[in-house]
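The complex appears here minus one protein chain, its other protein chains still in place.
Here the chain labels run A, B and C in written order, and each chain numbers its own residues starting at 1.
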């Protein structure tokens, strides 16, 4: 062949309007997965304050002296933004779990013809669970 | 990419009798039958209906100066009941621009030549009714394949992937005539491979697959489906089935499938591609578990 | 320049089978095709493969049925070869993995078909051709046979001795559609044409857009006669707008044909009082056209095929495919409304004259499949007999070209002492226009004695240059449409002398207009404009031979009906019509039909079912 025209990968993303349910499910699953693995690293990092705490290190929290672990965690928890992020994390995790269940079903060959419906169901359920959890997550945070 | 618009071409039906030969086959046929009896009847009707379809067709030619930069051309094609996307581009080619290039042959969805990207989805031009599409109808070559010219894409990679799964019975080439006793196959087993055997190699699935777009080595839905047809056929022995699974369970085999279902959705032959790929994944795992 | 032992032109059923056979016989084989093999029109065949497989059936019965179906215009040695070889070749397909439909005991299913005395049609759903094509392509891939796909073969390179029987085919000249380069392909042992049918000579056809009779035209111009070209089968139920085939199965299940007045015309007007809709294809096709001519057609064009009364369950169970076809190609829902149908050109019984080994009168030139005429179909092809022809004669042509000894053929080819000349007065002189055989755009003759291939390549390159350089004139689409209309108007199901002569005149006009043809698309990349322009020239040649055959054969036999003489005339017409190009001045001659088989003679009987 003399020449040809390669339209490149960009077209893939410029066509998002044409994506179907399965494609969105894949994108959301991947996106939430990236966030969860990112969070896992952060989480372990935060929990590592336990090492300091075991060494007897302390810090000041709300005028009291507490150990490093308790202080770090409770300090973070007292921040409004952290609470909001936690709700976000819940949403991300719940979607990843629900869609993950959907994917496991697909892997087992169950309900393949309803794959789009189950994706929508995952989205709706994620929304409901997230909203329902807000009071618990926001409880006691100083605004 | 540029989407330079061209002036809409004339959509008038040629009135000059000498131009008769250049009308759409359908319109012409209608007209012919009127001849001798009610000569003007058909024309009146066509005019009364007066409907045209607006199509926007992707144009590119590496050699022609004003087509080197890809663009869309607009055509207004007289609409007839039952008209398909392929009919429309054929009309545009025969009437307006003979350089409009696309593959087509059987016009009945078995040769698989004319898979296009129509209004954002892969479909066969010949089996897509214009009446079901929103206008203007945007017709592009299949995404994720290099464009040779206009709607023609390079299919070589697709064929390479199809060939990569060893798509043929592995038995002896030519048993002697006396050994040609037929192999038995249950109707159930035949039914199991029925859908997979309907593939017409149009490439719509591969083009719709996000993973195949990113990972050039991925075998792709069509090739895996082809392998499924053989792997599930009881006429081949267990050893050959294992050999097939070994081809499929490479890193760029079945595992790359992310169950997005886009292949299953666009397949013009309604082959449950995702289901077949998933079944092969389970078969491969089962085979590996045996050795644990 | 490419070089192989055996070159197969066309990659449908016959071409793939020939390539496999030649490869197995040890020849370095290559396939050159204008389409990728899986795009070939064999894939559209629905029915099945006739083969006497079962106990109780016999190849002799198959041969008898075929002779009878052909209206005694088939050559017995060819028919017997077909019937004898079909079972083994069908079983070989089964061993290659073809997914035949199966019985409960796991054996290949066989079903009854029109004109058969035993249910001997093996099938794979309603997609037998699709599976046949793909199974054989798989075997070609397995054997690593070289395929030059999307190479359009423009002409043959043949030496130019005065007598075609002395000529030798050295190779082919092909055009790479993707790049536009013209190259020679040398064939050390033989060229096998397997280019399929010439359906595009007609306006309304079930054939693919690529069925342009390229092989017919190339062999014809090289000197091999075309045989029985007037015998064209018209299928009674094709969709009016596209020509897509609606299987005979609909009528088999009980579908009914109605005219515009809602009358069941097959009975109402006595076209077939016994079998009604299930009368043979030619009878039903003629009845439909009669209705339209009498003013009882729907929209003065077609009739209705109604299957609604069969009930949704039965339709979905057995005719689901038909619902999709009507919906996809005609926008009609067969469950709620009747489907429009009309006769469409379906199959050409005639073709390039070959013997049982697939060889033409030109040394090294073979033909197989629909483009060839062995002849096994004679005046009318039986359903289910096209696919076995592909595999049986495709294999024989391939094996013979590669040097296998298949024995002396009984069928003779080319002009010889066993032929009879025709003296029909023609309305216009057929053949080359602006007779200059060196003229590349006009009518290419054959090349000189030596270096035929090099010369042919030069000539074709000049032809391409000339078509490309010209920048005004007539476009092929216009000529093609005019030709197709003339054929459908005058050489269709109903034929009379006046009409056929009119057609010949229009074909002549097309030839003259073709002198002024030009290609608008200046590109060398995938220039389908150029390819179709060259195809149109082939269509003109083929259409002319069809019209010539139809003009001279003044009788009603098989699919060929003549107003002037509506009976089968065994006295005068138990002979094949042959048209040869003779360097641009076509001549017509006849060769007697061979009715003597191995052990018996097939005496012509009345063809009634």
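The criterion applied here is as follows: a contact is a pair of C-beta atoms (placed from the backbone, for glycine too) under 8 Å apart; a residue touches a chain by one contact, two chains touch by 3 or more.
By our rule, contacts and distances are computed from a predicted model.
Visitor: Identify the UniProt protein name of the omitted chain, choosing among "Phenylacetic acid catabolic family protein", "Succinate dehydrogenase subunit D", "4Fe-4S ferredoxin" or "NADH-quinone oxidoreductase subunit D".
Guide: In UniProt, the chain excluded from the picture bears the name "Succinate dehydrogenase subunit D".
Visitor: Considering the entire complex, write down the shown chains that touch the omitted one.
Guide: Across the whole assembly, the hidden chain touches A, B.
Visitor: Out of A:5, A:28, A:69 or A:95, which is the one that touches the chain we can't see?
Guide: Of all options in A:5, A:28, A:69 or A:95, contact with the hidden chain holds for A:69.
Visitor: Would you write out the residues of chain A that touch the absent chain, in ascending order?
Guide: 30, 33-34, 36-37, 40-41, 44, 47-48, 50-51, 53-54, 66-67, 69-70, 73-74, 77-78, 86, 90, 93, 97, 100-101, 103-104, 107, 133, 136-137, 139-141
Visitor: Give me the chain B residues in contact with the hidden chain, please.
Guide: Answer for chain B: residues 163-164, 166, 210-211, 214-217, 246-247, 249-253, 255-256, 258, 281, 284-285, 288 touch the chain left out.
We take it that only the chains that are shown with their structure count from here on.
Visitor: Compute the distance, rounded to whole Å, between the mean C-alpha positions of chain A and chain C.
Guide: The separation of the two C-alpha centroids amounts to 64 Å.
Visitor: If you average the CA atoms of chain B and of chain C, how far apart do the two points sit, in angstrom?
Guide: Comparing mean C-alpha positions, chain C is 25 Å from chain B.
Visitor: At which residue positions does chain A touch at least two other chains?
Guide: 1-3 - these are the residues of chain A that touch more than one other chain.
Visitor: Would you please write down the residue numbers of chain B that are in contact with two or more other chains?
Guide: 62-63, 148
Visitor: Help me check something: in the complex, which residues belonging to chain C touch chain B?
Guide: 24, 35-36, 38-41, 43-44, 53, 88, 91-92, 94-97, 99-108, 124-125, 127, 129-131, 134, 138-139, 141-143, 178, 203-204, 208-210, 239-245, 292, 295, 297, 299-301, 325, 327-332, 475-482, 485, 488-489, 519-529
Visitor: Sort out for me which residues of chain A touch chain B in the complex.
Guide: 1-7, 9, 11-12, 15, 17-18, 20-23, 25-26, 103, 106-109, 112, 115-116
Visitor: Could you list, by residue number, the parts of chain B that touch chain A in their complex?
Guide: For this pair, the touching residues of chain B are 1, 60, 62-63, 70, 120-121, 143-144, 146-148, 154, 210, 213-214, 258-262, 265, 272, 274-275, 278-279, 281-282.
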